[in-house]
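Note that one protein chain is taken out, while the other chains of the complex remain in position.
Moving on to chain A:
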């Protein structure tokens, strides 16, 4: 098949998702619990954009011709890796499916995908659209299942590559399975405990808004959530007060009600875990300023929670909570800041709020994270690579970089009678 035809099919799929966007957004909210307004304006369009972006790459994945020493004609072919196992999470089911299918299919691979057991429905509907778009049989296969299905993919001798988005804990297991079996290529997009840094010269209202958004978006169920908010001493008290106020004003409820800002957590297990971590915060002596418990008694709702006076060694400052719990931490000087921001096993994202260009440059160089946001948060695009330093993962998704994991490079060297430049 012409590479450009692969692109054409991806654009067809995007067209069909566009056609069915109302249904897809409804199904996503039903399955996941995120507010319908968000499914409709963020998740579905975001998924479509990523597919269209990669549709454009399909016939642009260039190998090179290379001036090797000797009488040879040398070039590289960029080939598809082959059979790609893709294991995706429950927090952004549709979006994660597109992030995975886009580059894999653009580069000519075939896919076996395991959606999360909590949220298989939009992935399965898209499977039907894939058939309708005209992809040949067997190019995309979807197997809903639990961890065992994921393990089967990771251990399989005929799977050439596995891509996983989920917890760091499972990420370890997948990489080990790959090593034990056939050395399948591995990319991982895992957890985070991302620092959101607010300097005293920033616009406080914007910083409070963005830091809040950076933590509470998707009910805190974001790998890149800004879950350690470092605020400079001089503005600390005002920042804390405003943040607590903002958290208290949030509307929780039925995600299909357009007034709802925060829906339920994904399931009982996650809710219990979050509540347990909140308890640890209370016990370790952090100051609770908003929320602190379950909301209502039906549905897995957790109150938007704000902790101040959080110390670096508290559990809530070190472990990924994956819920609507904000930790606000005080700092005094810039040098300790980089050390403390980097003092984590994770390295997924970070943000810096400041007007000072020198401080922005300095911190953005020093922070060990795959994404640095300056005066904004959670800005993600199909065009920009995303992924983790350290134990937040391996490899990058989106952008041109996203093609690398799905490309295997073959070098071809042909002898010729005489080489000329």
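Criterion: a residue touches a chain if its C-beta (ideal position, glycine included) is under 8 Å from a C-beta of that chain, and two chains touch if they have at least 3 such contacts; residues count from 1.
Here is the rule we go by: contacts and distances are computed from a predicted model.
This figure omits one chain of the complex; the name its UniProt record holds, of "Aldehyde dehydrogenase domain-containing protein", "Phytocyanin domain-containing protein", "Glutathione S-transferase" or "Armadillo repeat-containing protein 7", is "Aldehyde dehydrogenase domain-containing protein".
Checked against the full complex, the candidates A:124, A:258, A:272 or A:361 give a single residue touching the omitted chain, namely A:361. If you put the missing chain back, the residues of chain A touching it would be 3-4, 7-8, 11, 49, 52-53, 55-60, 62, 73, 357-358, 361-362, 365-366, 382-383, 400, 414, 416-420.
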